[in-house]
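What you see is the complex with one protein chain gone and the rest in place.
Let's look at subunit A:
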Amino acid sequence: MENVVELKSVTKNFKGFSVENIDLQVKKGFVTGFIGANGAGKSTTIKMIMNLLRPDSGEVKLFGLDYTAHEKEIKERIGFVYDSNVFFEGMNLKDIKRIVAPAYKHWDDTLFYQYTDQFKLPLYKKIKTFSKGMQMKASLAIALSHHAELIIMDEPTAGLDPIFRRELLDLLQELMIDGNRTIFFSTHITTDLDRIADYIAFIQNGELVFNQSLNDVAENYALVKGGMELLDRDTEKSFVHIHRAPTGFEALTGNIKAVKNTFGDSVVIEKASLEDIMYYFKGGIHHV
């Protein structure tokens, strides 16, 4: 399968924080959800994909192209949807269009008006009067109007009401029908991903824990519950993290088969949600 985004051993160091050795592929024609706790390195990674930050080492390629030689060409093909307002607040959509459109070779006015109409966006009202959902829609309408092949969204559903979130997911699914578009988006709201994501990339403490299809995640990861007497130094190896309580243990495994072999019917094995996975990888402790 073709990769639209390819990161190879990408490293970026900041004072007291680093993103390390990230190998990430985003497959063409699919939705990849990018999850991780606050401060795990999601935004840093996205900024490197967008060339807003340069990695200290490693390679970033989009559509098989390098930013140093093909920056303009790459940017033409990306639509970036940011969680907060990136436009000039005092302007209306029509003005913004007038500024943005000439920057893109493939800008499509008809499409722009079609989306503003579909999203019920007023063209002559100042952006600062828009609700958060409308700002998101405006940002998306602009991204879609230049025929972006890759849509990158940083926390697109954060702060949106559930109805609008669903609308957005419906819309994203519609965009995926022809198979030529790729979506990469980071989110905290993992239930959104259960519905539309094909691949899940999970980052923690600046390292990529996995990048698997949703099916593989469901086939590998599970919650396991059982009596404390089942745990010893050996059997504990099957788990990512174990939560112990007087009533028994609950643990996350990344290898369902091994757990079935070891414990058989003596444990309860349940589907792990993405939230469960994130929580247990954090060691079950929430650092605020």
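Definition applied: contacts are C-beta pairs under 8 Å (C-beta built on N, C-alpha and C of every residue); 3 or more make two chains touch, one makes a residue touch a chain; residues count from 1.
We take it that contacts and distances are computed from a predicted model.
Within the choices "Heme exporter protein B", "VWFA domain-containing protein", "GntR family transcriptional regulator" or "Carbohydrate ABC transporter permease", the name that UniProt assigns to the complex's undisplayed chain is "GntR family transcriptional regulator". Contact with the omitted chain, checked across A:L111, A:A218 or A:L231, is made by A:A218.
Which of A:E2, A:D23, A:D56 or A:D170 touches the hidden chain is settled by the complete complex: it is A:D170. Contact with the chain that does not appear here is found for just one residue of A:L7, A:A197 or A:I242, A:A197.
Where subunit A meets the omitted chain, the residues involved are 29-31, 169-170, 173-174, 176-179, 195-199, 213-215, 218.
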